[in-house]
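Heads up: the structure comes next, in structure tokens.
A single protein chain has been removed from this complex, and every other one stays in its place.
Take a look at chain A:
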Amino acid sequence: MDHPVVSMENIYYAYERNPVLNDVIFEIPRGAFMGIVGPNGGGKTTLIKLILGLLKPDNGEIRLFGQPIGKFKDWSKIGFVSQKANTFNKGFPATVFEVVSMGLTAKIGYFKFFTSNHKKKVLETIDQVGMGAYAYKNIGSLSGGQQQRVFIARALVSDPELLILDEPTVGVDQENVQKFYNLLHQLNKKYKITLLLITHDTAAMTIHATGIVGLNKEIYFQGTPDEYNALTNDKLSQLYGHPVHIATHGHS
């Protein structure tokens, strides 16, 4: 039986008695490209931290690849690119190769060393995200868009089945944002990696994603991009907690 990659049932989570997530129920089927949209403070990052096991829900159950999260051990199946990827220590003198290698640390395990096979895998992954020419450059010397690709390579190098990205395009210029979505599209279609992306770019989600979840402490919307596009201004205002008017712009 093909389990959903992630399933959440009746999740409740509060920070010091302030509910951040209430009765959240949703699933990410294998192969999906799921976008989570919603206002700031709506619990999107908390939701991801719960999936990654960094926080424990006050109530409800999370399953990863069919297993209860408490019993889940194979974390190399999940790649993660955090918001902090934009604010990392740019003075850290690590090459692109070294940064991407870090994605293999946990998979290789304690008391084991990096081998020539690992090196080959790292170089292949750097090529996969189009950064082959920069493998031995210091990451601090690259542009924001290039750095973002390096962090995706770090998440991909352990061959994850699920890639989670938390607002990855913050600080990336428009041209590189477009290239970035093309890369995600390729990872999803060609390499069959399930994607979960937190973003404010709802227009891009309606083009690239296979499913969209609208979250503002509770799930206000769950459906396809077409169904999201069909939402009325009233429904969107309910999701965002303030009046919203849709303005379309030209993603291709």
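Note that in this section a contact is a pair of C-beta atoms (placed from the backbone, for glycine too) under 8 Å apart; a residue touches a chain by one contact, two chains touch by 3 or more; residues count from 1.
Throughout what follows, contacts and distances are computed from a predicted model.
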item	value
Complex member absent from the view - protein name from UniProt, among "histidine kinase", "Phosphatidylserine synthase", "Metal ABC transporter permease" or "NAD-reducing hydrogenase subunit HoxF"	"Metal ABC transporter permease"
Residue in contact with the excluded chain [from A:Ser7, A:Ser76, A:Gln178 or A:Thr210]	A:Ser76
Full-complex contact with the absent chain, from A:Ile25, A:Met102 or A:Ala230	A:Met102
Hidden-chain contact residue, picked from the options A:Asn18, A:Asn40 or A:Asn89	A:Asn89
Hidden partner interface residues of chain A, rising order	52-54, 75-76, 78, 80, 82, 84, 88-89, 91-95, 97-99, 101-108, 110-111, 113-114, 136-138, 154, 158
